[in-house]
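Every protein chain except one is present and positioned as in the full complex.
Then we have chain A:
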Amino acid sequence: MLAAIKMEVMTPAKETPDEGCIAIDFHMPAICSPIVRPGRPAEAAPVISKQLSDTIISSGMIDLKELSLVSGKAAWMTYLDIYCLDADGALFDAALLAAAAAFSHLQIPVVSLNDDGRIVVFSKEKEGEKVKNKPVNEEKRKLKLRSIPFGLTCIIHKSYILADPTAEEESIMETLITIVLDSSYQLVSLYKPGGPALAYESIIQDCIALSRQRVRELQTILNEAICDMEVD
């Protein structure tokens, strides 16, 4: 997965003058899998897009008030685009991890409000000229992420639970369950989109236990990656 964030300035909505906005989009280009054809986009793409959007916004990972610039006049519109480069099962989990990593890496640039009331990039290289426009924020800052959600997809086949399926396993599955927990092990989302297999409560409990382990593993990996990046 390749996730990238682009930010644009917009005027905030009247009901929420202090909040920015996030738009999340998931794409499956034709390179990722032999089943995706140029004329016909993959069915899974809009489904995962919606799932991701709901999960990230409802988990409260990002405080939209941090995306505000000038109350009522300007706020950040954040576009998160996730491109699947190689589709081999459990796309939602990978996409969620990519989104969390992208937001951890995000640095909001320094901007200032110029005389026409427009936001411009703040440049410090003005020799001799008085700096008329005060920057809205002093330095490039990172977003404060509250609780990061991590997901685990399991498939149920006969009486077995297979965690983190590959594309081959997904093609023969009867039912899949996706469980999203946040870093304090609270359940953020549970997704079981029908299917012929009925999941007994015990199976769901087992899946939740597997997810707990997964959250620990993913958290270590994400923290290591963030540390490596900060060293650079």
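Just so we're on the same page, a residue touches a chain if its C-beta (ideal position, glycine included) is under 8 Å from a C-beta of that chain, and two chains touch if they have at least 3 such contacts; residues count from 1.
Throughout what follows, contacts and distances are computed from a predicted model.
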The chain dropped from view, which UniProt name applies: "Ubiquitin-related modifier 1", "Electron transfer flavoprotein subunit beta", "Histidine-containing phosphotransfer protein" or "Exosome complex component RRP41 homolog"?
"Exosome complex component RRP41 homolog"
Among A:Ser33, A:Ser49 or A:Ser112, single out the residue that touches the unshown chain.
A:Ser33
For a quick check of understanding: of A:Leu85, A:Val120 or A:Ala209, which residue touches the chain that isn't displayed?
A:Leu85
Would you indicate which residue among A:Asp25, A:Glu169 or A:Asp206 is in contact with the undisplayed chain?
A:Asp25
Over the whole complex, note the residues of chain A touching the chain we left out.
2, 4-6, 8, 25, 27, 29-34, 37-38, 79, 81, 83, 85-88, 167
